[in-house]
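What you see is the complex with one protein chain gone and the rest in place.
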Amino acid sequence: MPVSLGELAISIGCELIGDPDVLVSDVATLDRATPQSLTFLANSAYTKQLPLTKAAAVVLRVEDVDACPVAAFVTDNPYATYALMAALVCPEAAFEPGVHDTAIVELSASVASSAYIAANVVIGERTTIGENTFIGPGTIIGPDCRVGDNCRLVANVNLVKRVKIGDRGLFHPGVVIGSDGFGNVMAAEGWVKVPQLGGVSIGNDVEIGSNTTVDCGTIGDTVIKNGARIDNLCMIAHNVHVGEHTAIASATTIAGSTKIGDRCLFGGRSGAVGHLSICDDVILLSRAVLTKNVTTPGTYSGSFPAELSGKWAKKVARFRRLGNLIERVKKLE
Amino acid sequence: MPVSLGELAISIGCELIGDPDVLVSDVATLDRATPQSLTFLANSAYTKQLPLTKAAAVVLRVEDVDACPVAAFVTDNPYATYALMAALVCPEAAFEPGVHDTAIVELSASVASSAYIAANVVIGERTTIGENTFIGPGTIIGPDCRVGDNCRLVANVNLVKRVKIGDRGLFHPGVVIGSDGFGNVMAAEGWVKVPQLGGVSIGNDVEIGSNTTVDCGTIGDTVIKNGARIDNLCMIAHNVHVGEHTAIASATTIAGSTKIGDRCLFGGRSGAVGHLSICDDVILLSRAVLTKNVTTPGTYSGSFPAELSGKWAKKVARFRRLGNLIERVKKLE
Partner (left out) sequence: MPVSLGELAISIGCELIGDPDVLVSDVATLDRATPQSLTFLANSAYTKQLPLTKAAAVVLRVEDVDACPVAAFVTDNPYATYALMAALVCPEAAFEPGVHDTAIVELSASVASSAYIAANVVIGERTTIGENTFIGPGTIIGPDCRVGDNCRLVANVNLVKRVKIGDRGLFHPGVVIGSDGFGNVMAAEGWVKVPQLGGVSIGNDVEIGSNTTVDCGTIGDTVIKNGARIDNLCMIAHNVHVGEHTAIASATTIAGSTKIGDRCLFGGRSGAVGHLSICDDVILLSRAVLTKNVTTPGTYSGSFPAELSGKWAKKVARFRRLGNLIERVKKLE
């Protein structure tokens, strides 16, 4: 469904230089854009492509306006403005409300009349589904859950039990929320399972990526606050708290009972051991793992980059013989 | 369903100091407990909360009895005793035996009369399901599998083929057991797949966490022994053996054909490369990866903690110039 530039400018509240009646119907990179495309210039590495673009319009900063051969949306944050416009140009497919014939909804559950429940969905006892929410095929929602308004559970999502989700949540396939935490205590006869009796409390505007797992709390709730973003294949253990607008990239693992503050950024494959308290505004670089409380905002790291194996092996050998070097220095002293 | 303190004392075999007729109906932490709650004191960090607790009863060690303002269960291992009691106070919901209308069970499969097969379950040829076993919604079990008695496959579990599971197993959503191992051999025309023709053999009292994968053996079986506990998002490769009561925390990866002994503890994100033999009673700390056989029980580690990036970068730079330092010391000598 084509959208006019004028409509985009008004919807997002952004200055337009150019003909407001021009229509766009897709998005593209600067170099691949056609006269039907919206594109953007956010990274100066691509500035040289701007004069050649064939786009209908480019979202860009004021300093790039002069070099722009087509219509321009002028903004301080072109990538954010582009993102908001792209969601209008290429919206999610609309859905008709209703419950698919093959969906199984317990009698004590409640589904808003504007929600859609897809094929092969199972919804457990006392669970409620909010307005305009899309529950994709194969999703299994256990008892005592609440999914708010305007959520999208894409497909094959698992909400195991006692999972409360706010509004506008987006959950990708294979996500498991509310499964038992890893609670075991050794006794004479072997491991005794500690019953995992809490739930999961998720705020508004939370997105969780494919095959990520979020365990329920042992007694209280595991908590993910408003605006948090979690990528694929992450592990959020029991009783973890993830703060507002904190973003956690792929394959990151947060061990049990750790509390992460607001606006933190955790790089891919990073993590934290259990029972930590991590303050707001912590940036943790890829593959680093926090092992102590963090009380000072800032950037943290702790990993080594790969290099040619021969060189790396020498470095590791020197590292392993450091004690010997220290002895030699001591002798010299 | 409230349980009396006397009933708990008798069921678990634990000394009770206090009124056996008091009822408990939930569990809580010391500071949040109500007069209906069972709670526990296992970690001395919480001792100061004991005199203020409003619980019905506290599971604790004999040395804490005097400070307890309410009924007390006295035990050497309060967390284990609490865990056993909590399972009685807050049991899993009971289920009616039967096969849901939407479940698809092959004619050659066999389901015990006391088992429950939930919605949208698929059970393959020659597979058997034992007494009192719960097969949760969306679970797919392939041919030639056996699930023992009193197992719980929570939901959306995948047993691909030739998977044998003992009694009292607990398997969380997204678990995949019996999928093909990663067996490829390079030939002139590219990778040739090595058929993965073995199965998976799992003992009694095994728990496997959400989205963990356990591959089938290439020729023989991948083996997980009695009482093993495996957390979320772990990878157990083809022909691995996991010993009795070994516990493996989240996102740990065990490469092909490695044999792990009994009572080992693998921390989160730890692992082992392939074809290793690891003896009993090995503790591997978080993020460390074993690369050689281990014949001595003990604690192993191999990771660095994250720190402020500026400090870390200096350390890495010094590490990279160690060769230069060694030269300088040589010169001084």
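Per-chain numbering from 1; labels A and B assigned in written order.
Here, a residue touches a chain if its C-beta (ideal position, glycine included) is under 8 Å from a C-beta of that chain, and two chains touch if they have at least 3 such contacts.
Predicted model, so just to flag it, every value in this text is computed and none were measured.
Novice: Among the options B:Cys14, B:Ala67, B:Ala112 or B:Val194, which residue touches the chain absent from this view?
Specialist: Hidden-chain contact among the options goes to B:Val194.
Novice: Could you tell which one of A:Leu41, A:Ala86 or A:Leu284 touches the chain left off the display?
Specialist: Among A:Leu41, A:Ala86 or A:Leu284, only A:Ala86 touches the chain that is not shown.
Novice: Would you write out the residues of subunit B that touch the absent chain, in ascending order?
Specialist: 102, 104, 120, 122, 138, 140, 142-143, 156, 158, 160, 174, 176, 179-180, 182-187, 190-195, 197, 211, 213, 215, 219-220, 233, 235, 237, 251, 253, 255, 270-271, 273, 284-285, 288-292, 296, 298-304, 314-315, 318-319, 322, 325, 328-329, 332
Novice: Can you list where subunit A touches the absent chain?
Specialist: Here the touching residues of subunit A are 26-29, 32, 77, 79-80, 82-84, 86-87, 90, 93, 102, 118-120, 136-138, 154-156, 170, 172-174, 205, 207, 209-211, 226-227, 229, 231-233, 244-245, 247, 249-251, 268-269, 286-287, 303-309, 312-313, 316, 319-320, 322-323, 325-326, 329, 332-333.
Heads up, the rule we're going with is that only the chains that are shown with their structure count from here on.
Novice: Could you work out how far the Cα centre of subunit A sits from that of subunit B, in whole Å?
Specialist: Using C-alpha averages as centres, the distance is 26 Å.
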